[in-house]
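Some notes on the structure that comes next.
Apart from one protein chain that is not included, each protein chain of the complex appears where it belongs.
Let's look at chain A:
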Amino acid sequence: MGDVQKGLLSVIQKLKGSPEQEQELRIVLLGLDNAGKTTLLKRLASEEVSTITPTQGFNIKSVQSHGLKLNVWDIGGQRSIRPYWKKYLGSTDLLIYVIDSADQKRFEETGQELAELTEDESLTGVPLLVFANKQDLVTAAPAAEIAEGLSLHTYRDREWQIQACSALSGEGVQDGMNWISSQIMNRKK
C-alpha cells in the first residue's frame, strides 16, 4: 500500500460525479455479535429494523448527517470474524463501538476487544463513540456503569463519548450522531 500511488487514486476520485466536494467520512461500526450493530446501521439509514440476521460479512451504508456524507462500515462481530476487523480500520475517521447493555456476562469480553482495537495503529487518535445499546431492556446497565467497566476515562489520546441508546426504538441514536458531527467540525477547524 504505497502512499504515493494512493495519491494517484485519490486524485482521480475527485473526478467522481458527486456534488461539489462533499466531504465523505469513513466510520467503522464494531462490537461483539448480537450487540446491535446492523440494527443501528439500518436505523441510521432510516431502514426497516425488524428483520435482521447475524452478519457473516459486512454491510456498508451512506448516511447524510449535518451536511456530511458518512460511509458507515458494519462488520460482523462473531468471534470467528473478529480477526478480520483490522483489515477495515485503515483511514478510518471515527470508530463506533456498540455494546449490548443487557449482556452483563460478556462485558469483560467486549472490554477486551475494545482495548485491543484502540491499540491498533490505524486507529491512533481516532475519536471513539460507544453506544450503550438495548436500553429498552429492563436488565440494561446504565451508560455510566459501562463507561466505568470499560475504563473509558483512562483514554487520553483520543476524544471519546458514551451514549445510551436503543437502536430498535431509535432513542439516543440522534444524540450520538450529533456528537459525531461536532467531532468532525472541530477537527476541520
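Here, a residue touches a chain if its C-beta (ideal position, glycine included) is under 8 Å from a C-beta of that chain, and two chains touch if they have at least 3 such contacts; residues count from 1.
Just so it is clear, contacts and distances are computed from a predicted model.
One subunit of the complex is not drawn; among "Nucleolar complex protein", "Ribosomal RNA-processing protein 40", "Cilia- and flagella-associated protein 36" or "Bardet-Biedl syndrome 2 protein homolog", its UniProt record names it "Cilia- and flagella-associated protein 36".
Within the full complex, the residue among A:Asn59, A:Gln104, A:Ser122 or A:Gln174 touching the omitted chain is A:Asn59. Of the residues in chain A, those that touch the hidden partner chain are 2, 4-17, 55-60, 76, 81, 84, 87-88.
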